[in-house]
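Removed from the display is one protein chain of the complex; every other protein chain stays in position.
The block that comes next holds subunit A.
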């Protein structure tokens, strides 16, 4: 089997190595590492990951500068062609700023940086990214963010819920997110953004392995497809 994954690094990304490591552990293959200043992606990619961190020092708004990086044009066009794209934390912020996912990530409601394990409910276990979870499964995944407060207008939120595009929900209100949304899918189901870090819950040494099923879902679905 081949699984050709790419991890994008922006200036200020700091979870790119964790993401690459998670992909390597679960798929057994070394992902490509792509610098944000590249204008083109390699051909034949199966998967693109946008990692966490503080791209461009969160200047202007978290993710706003990275969303205009040269590589983003290629990522938007890959996403439009159906290539799975996954953004975690700052990667989620970049995906909303780039218009690949609806809504915006605002400063946490209590203004605090939250760094802890949180409990999530898998609200959609039918997606490319979540098929190996049970419906409504409770999982524990770390978060580390200041701007994780998901906002969209009520019409958008109703639509997301109605179309099963809320992938994960926080079990309690950690950061002020509308309807406790922790992760959302695009309409086609090939783009997922989430604030929690599944790539930090892969091995027992991480304190938990609940993130592993996300990568297994993705790799399993892509390889069997």
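In the analysis below, contacts are C-beta pairs under 8 Å (C-beta built on N, C-alpha and C of every residue); 3 or more make two chains touch, one makes a residue touch a chain; residues count from 1.
Just so we're on the same page, contacts and distances are computed from a predicted model.
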**Item:** Undepicted complex member, UniProt protein name, chosen from "Phosphoribosylformylglycinamidine synthase subunit PurS", "Monovalent cation/H+ antiporter subunit D", "Anti-sigma regulatory factor" or "Membrane protein"
**Value:** "Phosphoribosylformylglycinamidine synthase subunit PurS"
**Request:** Tell me which residue among A:27, A:69, A:96 or A:127 touches the hidden chain in the full complex.
**Result:** A:96
**Item:** On subunit A, residues whose C-beta touches the chain left out of the figure
**Value:** 60-61, 64, 68, 96-97, 102-104, 106-111, 149, 151-152, 176
